[in-house]
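Structure record follows, encoded as structure tokens.
All protein chains of the complex are present and in place, except for one that has been dropped.
Up next, chain A:
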Amino acid sequence: MGLRKRQRMIVVVLALALVGAAAALVLTAMQDKIAFFVSPADIASGTVERGRDFRLGGLVVEGSIERASDGSVAFTLTDGAGDVRVLYAGILPDLFREGQGIVAQGRLEEDGRFRAREVLAKHDETYMPPEVADALKRSGHWQEGAEKLR
């Protein structure tokens, strides 16, 4: 029985050490590896930290899309309470279009423009990212069923 007890102790110690290590990894990752969601209004109010990744959601302003000759794109996102100019080097998703609600992930630059690494406009033309819907509701620009009419 002594052997079995010792055996069990080793397992328990090993398991605890592992769980501890995993918890440490998770906690460190939570510090800087998760991206918060912000709205254009948050950026306009100047409360957004620079130099770390976050997600920005809003509607693409009509007529704001500019394609440069090097293949990069710039456009403006709005939630009605603030506007942010977004720069993106890459091919926009198929469902990216003016007036569409989209989410961009990236960083805020010193000049106040947002450099996106990833632009998400997913799935179908009636889809509104829930974060964008929330941001619009908060700024009072939400129209019930608006996403269906577009």
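Definition applied: a residue touches a chain if its C-beta (ideal position, glycine included) is under 8 Å from a C-beta of that chain, and two chains touch if they have at least 3 such contacts; residues count from 1.
The rule we apply is simple: contacts and distances are computed from a predicted model.
Candidate names were "Phosphate ABC transporter ATP-binding protein", "Thiolase domain-containing protein", "Heme lyase CcmF/NrfE family subunit" or "Acyl-CoA dehydrogenase", and the UniProt protein name of the unshown chain is "Heme lyase CcmF/NrfE family subunit".
Only one of A:61, A:74 or A:95 touches the chain withheld from this view, namely A:95. Chain A residues in contact with the hidden partner, per the touch definition given at the top, are 3-4, 7, 10-11, 14-15, 18-19, 21-22, 25-26, 28-30, 33-37, 53, 55, 67-73, 89-92, 94-95, 105, 122-125, 127, 129-131, 134.
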